[in-house]
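Note that this complex is displayed minus one protein chain, with the remaining chains in position.
And then chain A:
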Amino acid sequence: MAGAKTEATVKARADLALNDEFLRKAVRFTTERLRNGKKKATDEHGNWEDWRERGKQIRLHTIAHLDYYLNLFVNNARANGVHVHFATNTEEAVKLTLDIAEHAGAKSVVKSKSMVSEELHLNHALESIGVEAVETDLGEYIIQLAGEMPSHIVIPAIHKNRYQIADLLSKEAGYTLPPDTTALAGFVRKKLREKFLDAEIGMTGCNFAIAETGSMVLFENEGNARMVSTVPKTQITLMGMERIIPSWSDLEVMATLLPRSATGQKLTMYMSGITGPRRSADADGPDEMHIIIIDNGRSLQLGDPEFQELLNCIRCGACLNACPVYRHIGGHAYGSTYSGPIGAVLTPSLNKNIAEWDDIANASSLCGACYEACPVKIPLHDMLVYLRRRKVESGNGSKMESIGMQGFATIMGNSSRLGGVLRLGKLGQKLVVRSGVIKTKLGPLKGWNTYRVTPSLPKESFRDRWDTLDQELKQGLKQMEPSMQNRMEELVRKRELDEKQGKGGHGHG
């Protein structure tokens, strides 16, 4: 899957995305729909800030005591008859999965949506030992047939239109299917029904794990997660080590935040709590249940004051829908399992590989929309700044930028030097100015001018006009109406008073 990364940088991949008209429209339309849905759902529910704060507190508390809660979960799950395993990294998780698949004599595995499984590139590994891996979420199934990666955490096939999907499914069916949503979904239902009943193993992710009872909770709309955890003989659940919440009562808060933030639903069509394998007298449910608890870089965030809150993430995708950059370039441009603002921070943090992934942190306008959207209040925009700082500190900053910054300091540090440079610039730009703007993509202006134009330096700069302005201003103040002057002075006095009392600040609350 990572092999799909043909272009090295976010910028190169974004160029590809920007060229694809349909993708751009689809991403904008979908994110808009999800964002409006969220807004409507949260407004209707009311007291949204109180719920966000509660969600954040529960997640903070659990992560701060993760050794206690994870251990409690594991012991309870074992007592329920689950085989619990631990994987430090991708290799260990894959090895465990393949071991289980071999012992189950599996020929095929049906999977419901799991971001962890995407992290592990499990399908490929399973196929290498001759086990067919079938994604059963409608969107995931489509992109699996296309051999692509998900482009959105909630709607993975956002970038495909119905004609492309009809082509893919027709190839699978062996006859031509019409580009009609109902017909296409109907074919998938029938096709995957057989797979569910045939497969020896069902594989799921895990939205939440309840420590006090050792249960795992799944949210979904299609029913495929219920299928894979009900029909096959063996169930494997892949779970990030941070998915824990203490109790079922805490699940009410997560169930209030997650569906509303993800799709604007009051609750997903199905929410399932699974506590161990089938009881001996039950006639369905798995005979054998495995939970693989995966670290894969997560624990690196523990105890890191700048990034520990990343582990609070409940994978709703609201930050993607809110992000102006994601909405413009789509998920594939991020070139990793997790896209959008959360991906921009999570990917380098999980990989602890700032040098390779640094450009993702730069693909952000730092506008803070992601933080506003986050149901558990993760300060993603702050983290993006921390990442950029770490990148520069680790010597992976951009050389051009460093030289630029040094030059800026040299010039700005001395006013006559600045005046000289501006005069030079006015002369120099004559070579590149066309109808009052600079459009050249030569040299340092290439990046900026690809999507916009640089204004030319004005004939008379602000600096040139300063003396005149200064005079006018002083005159103007003298002539100010007394009532206006009083009001201005009142404002200044009030501000000074507030600052003395430590109130206010500069509005960056």
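We take it that a residue touches a chain if its C-beta (ideal position, glycine included) is under 8 Å from a C-beta of that chain, and two chains touch if they have at least 3 such contacts; residues count from 1.
In this section, contacts and distances are computed from a predicted model.
A chain of the complex is left out here; the name its UniProt entry carries, from "L-lactate dehydrogenase complex protein LldG", "ABC transporter permease", "Bacitracin export ATP-binding protein BceA" or "Ubiquinol-cytochrome c reductase iron-sulfur subunit", is "L-lactate dehydrogenase complex protein LldG". Touching the chain that is not shown, out of A:23, A:93 or A:251: A:251 (per the contact rule at the top). Along chain A, the points of touch with the absent chain fall at residues 26, 29-30, 33, 47, 50-51, 54, 57-58, 61, 64-68, 70-71, 74, 76, 78-80, 83-86, 99, 103, 136-139, 142, 155-157, 160-162, 165, 181-182, 184-185, 188-189, 192-193, 197, 212-215, 221-224, 226-227, 229-231, 241, 246-253, 255-256, 265-279, 281-285, 293, 295, 299, 302-303.
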